[in-house]
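All protein chains but one are shown at their positions in the complex.
Note that the chains take the letters A, B and C in the order they are written out, and that residue 1 is the start of every chain.
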Amino acid sequence: MVHLERIALCALLAVAGTPALAQQAEFTPEQLTVRDAIDPGPNVLVYQQEWKGAGSIAVFGKNDLAFKGLMTSGMMGQMVVAPDGRRAYGQSTFMKRIVYGDFEQVVQIYDVPTLSVVGEIALPPKAAMTLGYEPMFRLSADGAFLYVQNGTPAASVTVVDTAKGTAVQEIPTPGCWGIYPSTAGHAFSTICGTGTFQTFALSAEGTVTGKTQSAAIFDVDTDPIFISGARVDGDLVFVSFNGTLHRLSDADGTVKAVASRRITDGVEGAWAPGGYNLIAYAAKAGVLFVGMHANAGDGSHKNPAEEIWAYDVKGGTVLSRSPVEHIASLTVSDDDAPVLFGLSEEPKLYRFTSDPAAGFTLTAAGTAAITGFASVAAVTP
Amino acid sequence: MVHLERIALCALLAVAGTPALAQQAEFTPEQLTVRDAIDPGPNVLVYQQEWKGAGSIAVFGKNDLAFKGLMTSGMMGQMVVAPDGRRAYGQSTFMKRIVYGDFEQVVQIYDVPTLSVVGEIALPPKAAMTLGYEPMFRLSADGAFLYVQNGTPAASVTVVDTAKGTAVQEIPTPGCWGIYPSTAGHAFSTICGTGTFQTFALSAEGTVTGKTQSAAIFDVDTDPIFISGARVDGDLVFVSFNGTLHRLSDADGTVKAVASRRITDGVEGAWAPGGYNLIAYAAKAGVLFVGMHANAGDGSHKNPAEEIWAYDVKGGTVLSRSPVEHIASLTVSDDDAPVLFGLSEEPKLYRFTSDPAAGFTLTAAGTAAITGFASVAAVTP
Amino acid sequence: MTNLFDAILDRFDRLTERGTRAVAKTSGRRSFLARAGSAMLGGAMMPLLPFDRTFGQAFAATPGGAVDEALQCEYWRYCALDGNLCSACGGSLTQCPPGSEASKVAWVGTCRNPNDGKDYLVSYNDCCGKPICDNSPFCLTSKGERPGYRMGLHNDINWCMANTSKGYHCTVAVLVGLAE
Partner (left out) sequence: MTNLFDAILDRFDRLTERGTRAVAKTSGRRSFLARAGSAMLGGAMMPLLPFDRTFGQAFAATPGGAVDEALQCEYWRYCALDGNLCSACGGSLTQCPPGSEASKVAWVGTCRNPNDGKDYLVSYNDCCGKPICDNSPFCLTSKGERPGYRMGLHNDINWCMANTSKGYHCTVAVLVGLAE
């Protein structure tokens, strides 16, 4: 045994060029390396949030849920992925003693193909430490700015210049929550506790040039909306606790109501939307997927989905209702036959294919193990 | 709803002296406080190790396993509890980005009654980052010094002056592992890969004044010993992978063999010791408890206990064999009828009473939920 | 009384607006609001009762044992609690565990006490500066809970946010008022 151990240590300690092991002619030692990049192809990224340690972004192959590896984040963080799927950003918290002591909040910049942190941007120490919600951390349409939701508990938004790697400005947004960037330029809107939206126009440098307020959009007391939002043909779409779908336009710099309709009209069983990032729109297919639960009532709005409904926003009809297992958050690909990914509270990542010929009915097509509190996922091209 | 929320906010924002809520005559608001101390009484402390975040020390009542709260630690840490049970120390690792970046290792000093960190001592950044083992982090008999096992992978021991709050010295201990402080003064012994022990004499200031080496104590190849050690009437006791109990004396500054005996002699079923901190001695009762598993073989030495054996060290006999569920580490109280606590890999804390009239047979008497990797526990008076 | 609330909220908003107009250049541990909190929020939860070791049993004195009830997610006070129970982590319904800090800010739920049929305002304060208390039950209920645009009713956020030590440990449920 002593001899074995010494051979082993020698293998480890071998001075370059020493032909120690090569003397064993029948065997060629393997080489330890670091893989340079993940396999190419479209991915699903899942933010695995932690509240007493390092969270991470798990990367899975879109087509087979093959696990490709982790990117490192911090505590109570958020994720946003660039449209090309090659760059991602994480926003999170670090304390000197993990749960106490000197407090830092940063954006980590990720190169997805190499699963690497390639940069870090310091933030004003005000970022909201919340469960994962897409509207907490957003990228402008052109990728020039990141918007960080702050909550101290006063609400504000930090604008980060991604090219310069610095925080440019903090914009007070008292009483409002969630960030919805415009489809062009650098404006963003936010939902306010009065049932209105505010929209902030930003210059090319990321500074505020104007602010507008919408008319009343929803009733905060009788039918509040979820902050989970989707873009449908350039419009913003939200659903309410009671199942009202609000279609809004922010095209002219002020949010305006376009249409509003109950998606549950005529349905038995007190069905309602529920979960965290609970809606996702497949643009090519023109279908909005919504996580729904039955027997809804006060306090059920975070219930995970028992069914996922495929809703035709234009036609205003429910195309299909697919039973699922406790899905609390969704994301969907932009294929002709969209592939939908769900996050359950177990936690588990679920993959579903959809059938355009059958109203986009979902079929379970794989699951993968995830860790932590996972409520944000993104599909890449 | 708006009105309710405003009442609520007002409760929170209430300016001192504003009689807002007092106007509601029929109700007296409760007061939020921080509890000043845990309930008095003997405790069991469990180190809950984490490898990607903040570990902790969980405190339970010895008699009922009532959970009294947590004390905060860092990553990959160790714990040692002072004999009076009022002071404890944790040794752990902190990195700037939790799992990467600037690296610090510290001792946190705990006041157990208030579950508080009351001090911190910086360590040379060499402390071994291992699973929890009592001999990795020890207190001198008089509490003046802490001994920290280093592994970089070269082995050394950092001596920490608890009164001054500083690291005094680093003592090289190449090829040796584990720290066994003397019962008086400030010497410590360590187990070496040659099957010998080294003993380091220390001055009152914590500096090395001498070093001795024992004769061969055990055969490293054929019957290696576990590093889990116990004090039996002033002697050091270890068990080996094959079940040999080594009784050693360090009284005169050099470790010497006193006796050695196979505890499994005459037992059917290839039983052997196994686990992490797998032996514990109840001094008043004069009984050594050992975690044992059947069908032992190469690689089974970390198997959790299927039985815990009560061994009479003086008489050299097994007094009883109690079936248990996957206990990987033990600690025991010093009562006439010792109370034994076991840590399983689930992880779970088990409490057992013992019957002196029946060879200290164990009876299950409660379990409690624990978290992380837990392999070190300590009972306090 | 509404005027008083409005005055306080207006002042709150004005302070916020002024304090957050530009990005703070320092990376200090305490945000503007945390500082504001020392003045505005620090006075919250003034001691109105003598130091209480009764484990909050006054409002739960039903046969069957209030202490045991307080350790279950189903307990009536927990109707909008998203977190780990301090009552099962060395604290009580109204006490943070030793060695932790009570949060300076909190969300509020409205829960019906089955013993008297009345609706109570419950302040869900987080206790801070220690690891999340996974040894204690995790509960998630959301009666009356609202998204962050109604921050005072929102339970998805770390309410240790305005404290010096921001690690989330566990959550208490303090009765602060009677709903109308």
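Basically, a residue touches a chain if its C-beta (ideal position, glycine included) is under 8 Å from a C-beta of that chain, and two chains touch if they have at least 3 such contacts.
Worth saying up front: this structure is predicted, and the values here are computed from it rather than measured.
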Fill in the blank from the handout: Touch list for the missing chain, restricted to displayed chains, reads A, B
Handout entry: Hidden partner chain, touching residue among B:83, B:101, B:165 or B:234
Key = B:101
Handout entry: Among B:187, B:220 or B:324, the residue in touch with the chain that has been omitted
Key = B:220
Practice task
Could you tell me which of B:138, B:301 or B:326 touches the chain that is not displayed?
Solution key: B:301
Problem - Residue ranges of chain B at the interface with the undisplayed chain - result: 51-52, 76, 93, 95, 98-104, 122, 124-126, 128-131, 133, 149-156, 158, 167-172, 174-178, 191-193, 220, 224-227, 298-302
Handout entry: Residues from chain A at the interface with the omitted partner, ascending
Key = 1, 3-16, 18, 20-24, 26-38, 53-56, 58-59, 67-72, 113-117, 368-371
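The rule we apply is simple: only the chains that are shown with their structure count from here on.
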Exercise for the section: Taking CA centroids for every chain, report which one is farthest away from chain B. Expected result: A
Handout entry: Where chain A and chain B are represented by their mean Cα positions, the distance between them in whole Å
Key = 41
Exercise for the section: Would you mind pulling out the distance in Å between where the CA atoms of chain A average out and where those of chain C do? Expected result: 28
Handout entry: Distance between the centres, which are taken as Cα means, of chain C and chain B, whole angstrom
Key = 35
Handout entry: Per-residue multi-chain contacts in chain C, two or more chains
Key = 12, 105, 129-131, 144, 150, 167, 169
Problem - Residues within chain B bordering two or more other chains - result: 1, 53-54, 72
